[in-house]
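Removed from the display is one protein chain of the complex; every other protein chain stays in position.
And then chain A:
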Amino acid sequence: MSCTIRIRIQPQPFDAEEESKQLTEGRSDVGALVTFTGYCRDEGGTLAALTLEHYPGMAEAEIGRIAEEAAARWPLSGLTAIHRHGRIVPGEPIVLVAAASSHRQAAFEAASFMMDYLKTRAPFWKKEERVGDRDGDWVRAKATDDAAAGRWQKP
């Protein structure tokens, strides 16, 4: 199955509904669409904003490689990944993954794989801006995220 891959790295917000439409409109072969949107949360009212730094050029290339891998592993008709950078406040979306396929299992698994790999391999770094204290810390990478990505490794 040929899979249409769309990757965007951008500072502005995105419209998940519009992106979903692009994967399904005018097609009769799509039986399943899984979309995941990751949001900035306020950490119990203590987080004022996140600033996402990225590596221009490599971010597009690496997410493209991850998407190609997903398209090779699951029968997808379309795969979209959008990742924002810059300053993002709680309640705003950060990342979108949308996977379309004939069947749900491929769509669910491909979206999950994309997110696990985006978190651990896409060159983005989050810096926190705490309420009342503009100098926050860099978010630390979590071992649980590495473990989540590791479960997709082939034996």
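Operating definition for what follows: contacts are C-beta pairs under 8 Å (C-beta built on N, C-alpha and C of every residue); 3 or more make two chains touch, one makes a residue touch a chain; residues count from 1.
As a convention for this text, contacts and distances are computed from a predicted model.
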* Asked: What is the missing chain called in its UniProt entry, if the choices are "GTP-binding protein", "Simple sugar transport system permease protein", "Molybdopterin synthase sulfur carrier subunit" or "CoA transferase subunit B"?
  -> "Molybdopterin synthase sulfur carrier subunit"
* Structure fact -> Filtering A:Arg73, A:Arg87 or A:Lys126 for touch with the omitted chain leaves A:Lys126
* Where the complex has a chain not shown, which of A:Cys3, A:Leu33, A:Leu52 or A:Ala100 is the residue touching it? -> A:Leu52
* Can you list, in ascending order, the chain A residues touching the missing chain? => 38, 52-55, 57-58, 61-62, 83, 94-95, 115, 118-127, 138-141, 145
